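All protein chains but one are shown in place.
Labels for the chains are A, B and C, by order of writing; each one numbers its residues from 1.
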Amino acid sequence: MSGVEPRPAEGRVYDAYLHLLDRQVVDPDGELICKVDDLELELAEDGAAYVRAILTGPAALGPRIGGAAGALMTAVHARLSGGAGPGRIPFHLVADIGSAVTVSARPADLPIRGFEDWVRTTIIDAIPGASDAPE
Amino acid sequence: MGTPLVKRLLAVLLLLAACAGPSFSYRDYERKAAHTADEAASVVGSAMLTVELANGRRATRAYLSVLLGEAESTLGAIQQTFEGVQPPDRHADRLRAELGEHLDGAADVLAALRIEVRRGHVDALAGIAEPLGGLHDALEKLAEEHR
Amino acid sequence: MRLSELLGREVTDRTGVRIGTVIDVRLAQDGPPRAQGQAALRITGLIVSPRSSGRLLGYERTPKEGPWLVRMLVLGFNRGVRYVPWEWVDRIDTTPLRVDRAASEIPHLRDLPTPPGRP
Partner (left out) sequence: MKRLLAVTLGILTAIGGFVDIGDLVANALVGSRYGFALAWVVPVGVVGICLYAEMCGRVAAISGRPVFDLIRERLGPRLGLANLAASFLVTALTLTAEIGGVALALELATSVNYLLWVPLVGFLVWLVIWRVGFARMEQVFGLAGLLLIVFAVALWKLGPDWGQVLHDASHPALPPGEGLPTYLYYAIALFGAAMTPYEVFFFSSGGVEEHWTRRDVGVARSNVFIGFPLGGVLSLAIMGCTALVFFPLGVGVDTLGQVAMPPAVALGKVGLAIVLVGIFAATFGAALETGLSAGYTVAQYFGWQWGKFVRPLQAARFHGVTLLTIVVGVMVMLTTVDPIKVTEYSIVFSAVALPLTYLPILIVANDPEYMGERVNGRISNTLGTVYLVLVLAASLAAIPLMIATKAGQ
């Protein structure tokens, strides 16, 4: 990469930590999906780097928290999920970056819902009225 | 989840509260006695107000019964804490006896009040409560003298 | 590679002089077009603070706004913060990251023109 002149930025400019990390991810109807716990980068051959995916879940958040709490979060998740990596939302699904990050996909179609599904099927679904519409 | 830790913390706090601790000088003992008398006077004062409510038919029996039950158990706790304090000398023994007498007197009245209100004899409360005024003044006087 | 692996990394210049710690990564939406016609986000540079921690608070683009206390915080955080264009980063698999320039050539963040923000 050395010696290459910086390519001037076109299009909108974001600061990754300020504008993307830790933001809420929502679907086009406003359903809450997850947080941007981390971003996956892709290095091209010419040295340029691109954002490839949103990473989410304890396997992405734990390392960012660091220390004992972060290690615990990562370890518990690894134990319960059988060593699965973080949830991944390809960045081309991102439709808008604002106070939330909107993705054009149904939450059910994204591979990030393990814990929610577990809580739903083992606890919540067993309680009468769980699927009643709100007043 | 958090229960064991919370419980342990509470246990420690309760222990700290329960250990009124050994008392070393007469002056320390005196201060503790004054504090005890103050607290007891407050309970007795509250019970007197409760009886006034009963007299004026301004409260339900259930409510009066809870209030008088609370007053009795609060006074019991105050009494127990004070009795746990070691009097340092003969001088302190006299103070202990004097305050103890007032506390016992108040405890007897409060117990009688609680018993009667639970039997439904709201009218009888005023008569039973008569000694409370004197006890209240005696406790306040003792607190004043030894503060 | 994860973005968080860049955050917090130490950065030195060509001669090994410490420049600071990466506190943010600047992205521009001008990469090759993706499936829905959106351009990919490309890393344009690193935001490097001489302190070992700190972060952008969101006033960097409009420094005259905000309550006094927050302005002071931002000013404090931003003192000496520099912008390292991505192309100047020598290799990204080393610790510390090495920039192929002398420290004096690296611009300060506050001297850069305000980037086009969100709509």
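In this section, a contact is a pair of C-beta atoms (placed from the backbone, for glycine too) under 8 Å apart; a residue touches a chain by one contact, two chains touch by 3 or more.
Model, not experiment: these values are computed from the prediction.
A.B. asks: Wait, the hidden chain, what does it touch out of the ones we have here?
C.D. replies: A, B, C
A.B. asks: For chain B, enumerate the residues touching the unshown chain of the complex.
C.D. replies: 1-3, 6-7, 10, 13, 38-39, 41-42, 45-46, 49-50, 52-53, 56-63, 65-67, 70, 74, 140, 147
A.B. asks: Residue-wise, where is chain C in contact with the chain that is not depicted?
C.D. replies: Touch set of chain C with respect to the missing chain: 55, 57-59, 61-62, 65-70, 117-118.
A.B. asks: State which residues belonging to chain A touch the missing partner chain.
C.D. replies: 17, 19, 21-25, 30-35, 37, 56, 61, 64-67, 69, 98-100, 107, 115-117, 119-120, 123-125, 127, 129-135
Everything below uses one rule, namely that only the chains that are shown with their structure count from here on.
A.B. asks: With chains as vertices and touches as edges, which is it: line, ring, star, complete or other?
C.D. replies: Shape of the chain contacts: other, as it matches none of the listed patterns.
A.B. asks: If you tally contacting C-beta pairs for every chain pair, which pair wins?
C.D. replies: A-C
A.B. asks: Which chain wins if you rank chains by how close their C-alpha centre is to the centre of all protein C-alpha atoms?
C.D. replies: Chain A is the most central one.
A.B. asks: Where the centres are mean C-alpha positions, what is the separation of chain B from chain C, in Å?
C.D. replies: 67
A.B. asks: Indicate the whole-number Å distance between the mean C-alpha point of chain A and the mean C-alpha point of chain C.
C.D. replies: 22
A.B. asks: If you average the CA atoms of chain A and of chain B, how far apart do the two points sit, in angstrom?
C.D. replies: 60
A.B. asks: What residues of chain A sit close enough to touch chain C in their complex?
C.D. replies: Within the complex, chain A touches chain C at residues 1-7, 9-21, 38-41, 43, 47-51, 55, 60, 63-64, 91-95, 97-98, 104.
A.B. asks: What does chain C use to touch chain A in their complex?
C.D. replies: 1-4, 6-7, 23-32, 34-36, 38-45, 47, 55-58, 85-92, 100, 115-118
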